[in-house]
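Quick one: the structure is below, questions incoming.
Excluded from the complex is one protein chain; the other protein chains are retained at their positions.
After this line comes subunit A, so read on.
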Amino acid sequence: MAHSPPAPTAPAPAMHRRPRPGRAPGRAHLAPLDGLRGLAVAAVLLFHAGYLGGGFLGVDLFFVLSGFLITGLLLGEVQRRGRIALPAFWGRRARRLLPALAAMGTAALLLAWAAGPPSLLGFALDDAPWAAAQVVNWHFIAEQVGYFNASDTRLFSHLWSIGVEWQFYLVWPLVVAVAGRGRGGPRRVALLAGAGALGSLWLMVQLGGTVDTTRAYEGTDTRAFALLLGAVAATAPVRRPADRVPRPVADGVCALLVCGLAASWVLTGGQNAPGLFRGGLFAHSLAAAVLIALLAAAPGGHTGRALGSAVPRRLGELSYSLYLWHWPVFLLLPQKVFGIGGWARAVLAIGLSLVAAVLSKLLVEDPVRFGARWATGRRGLAALLAAAVVAAGVWAAIPRPHPGAGTVDVQRLMSP
């Protein structure tokens, strides 16, 4: 009967090189945007640790960033070449996202088997195929995990947002490939994205008024406005006027927007906050989209430089693997570790998540992205198949637990 939607998550990064201010989105790496991603993942981590009531809004910022970056890449390609090589696009996304996801999923299953309670393992085994198929958000909607406030019974509950992103990645490039051609392409894409965002908002308002808010919170359609507002921000009709904003003004507005977003993370009381599904999330997405558009136009201002400084940027570069790992770590780590709990446990959990994230980046993500020998050509294919076999084998081999055994004492039933 609880009414909190499931745990929020962070989306996938799109770019990871050093800043090259002034380049078009998707063709360059903007350090302030990495910094924003770092802030977002920090907010999510603190929210899950119980110390930032509105930290779940970080995932909304991730969505906007993804919409902006992916649309920039797609529009750039269709404008340059007149078409989008869709299989190549999806292949790049898969190479970027799936290896780390598969590694985390396999390791998390093994850890849950070794050290988790039967119910956690049971749900993880149930949810894993849905997560692998990138539709786990719909699975959670069907299971009403938000209604039961059951996110913390699910090792993979944070993967709902990856599912949303993947579904967006499947559909949106098709739209851009068709609508983005020719001189009027960016304008058409902007109009479609804007109209889609408004439609998505309408859906969220309709579905957010129910007792179980999982549908509104995790639906691809209801959350699409964040991705689509990011997409609008990546189009020329927005980027051109953003470029014309005087730099000091843009910098000041960026500072105000960053403060506003941070304030909303601090002041929002949780996922049941009034107005969240009636425009609150949309307003957050809109503010994030404006901020991103201005930062992309003027990344070298005070705000851009602060966001692009070492700590938030490094955190942003780790955000995907950090997001993947933090939730299993939070759930599997005992409530008391060597007698410590509260803040100290949260710090320990975040530290362990960081270690796992660094290892994932160094051992899995970077080799695949940067073409290590084992990750390219035939070796790469063999590695991919081997990883798939190992993941499926682990899933199949782990004995299914039998939760509930011994939970009823018949003698107590018989006593008056």
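As a convention for this text, a contact is a pair of C-beta atoms (placed from the backbone, for glycine too) under 8 Å apart; a residue touches a chain by one contact, two chains touch by 3 or more; residues count from 1.
To be clear about the criterion, contacts and distances are computed from a predicted model.
Between the listed names "SGNH/GDSL hydrolase family protein", "Homoserine O-acetyltransferase", "Multiple sugar transport system permease protein" or "Cytochrome c oxidase subunit 1", the UniProt record for the complex's undisplayed chain reads "SGNH/GDSL hydrolase family protein".
When the whole complex is considered, the residue among A:61, A:75 or A:145 that touches the unshown chain is A:145. Listed for subunit A, the residues touching the missing chain in the whole complex are 1-3, 117-119, 122-123, 143-145, 147-150, 152-153, 209-212, 272, 402-405, 407-410, 412-414.
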